[in-house]
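Note that one protein chain of the assembly has been removed; the remaining protein chains are unaltered in position.
After this line comes chain A, so read on.
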Amino acid sequence: MTTSDVGIEAGQAFAPREFGPLTMTDIVRYQGASGDLNPMHHDDEMARAAGYPASFSVGMLGAGYLAAYCTDLFGTRSVRRFRTRFRKVVYRGEVLTAHAVVREIRGSGDDARVALGLELLDSSGAVVVDGSADFLLDSMKSIGSEEVSE
């Protein structure tokens, strides 16, 4: 199935969302919230000693931004699968942009799902986190056309 009765179809993209510029406060707030207190994310001296120009962001913060982007679009109770891969280190000051595209629609009825491809890009256009997710198709019924871009 490529087109659903709620007007979602394969290849369809959604309006992107920006996060940042990323600050040390954003990073330490995520570290406190998540419980990942790895000092490489907030200790510049330690990061430089390990060969990095500065401490760098947490991969799961980028994944969390993609998750927030998706739940803002599709609601909070319709996620069934959410996968992210870390591709590139991100430093403070970076502006990140979340993108989602419909890959396919699977199944039918109440359990029909929209399979999404996800990307978080930095300001140079490089992918810093990519992923895929399944959301219930039902959750897309409320999406207005103004949120959809080609």
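Keep in mind that, in the parts below, a contact is a pair of C-beta atoms (placed from the backbone, for glycine too) under 8 Å apart; a residue touches a chain by one contact, two chains touch by 3 or more; residues count from 1.
By definition in this document, contacts and distances are computed from a predicted model.
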item: The complex's invisible chain, by UniProt name, from "M1 family metallopeptidase", "Aspartyl/glutamyl-tRNA(Asn/Gln) amidotransferase subunit C", "N-terminal half of MaoC dehydratase" or "Carbohydrate ABC transporter permease"; value: "N-terminal half of MaoC dehydratase"
item: Per the touch definition above, residue among A:8, A:47 or A:70 touching the missing chain; value: A:70
item: Which residue of A:12, A:55 or A:84 touches the chain not shown here; value: A:84
item: Absent-chain contact - pick from A:15, A:33, A:95 or A:126; value: A:33
item: Chain A residues touching the omitted chain (full complex); value: 19, 26, 29-30, 32-36, 59-61, 63-65, 67-68, 70-72, 75-77, 79-86, 133
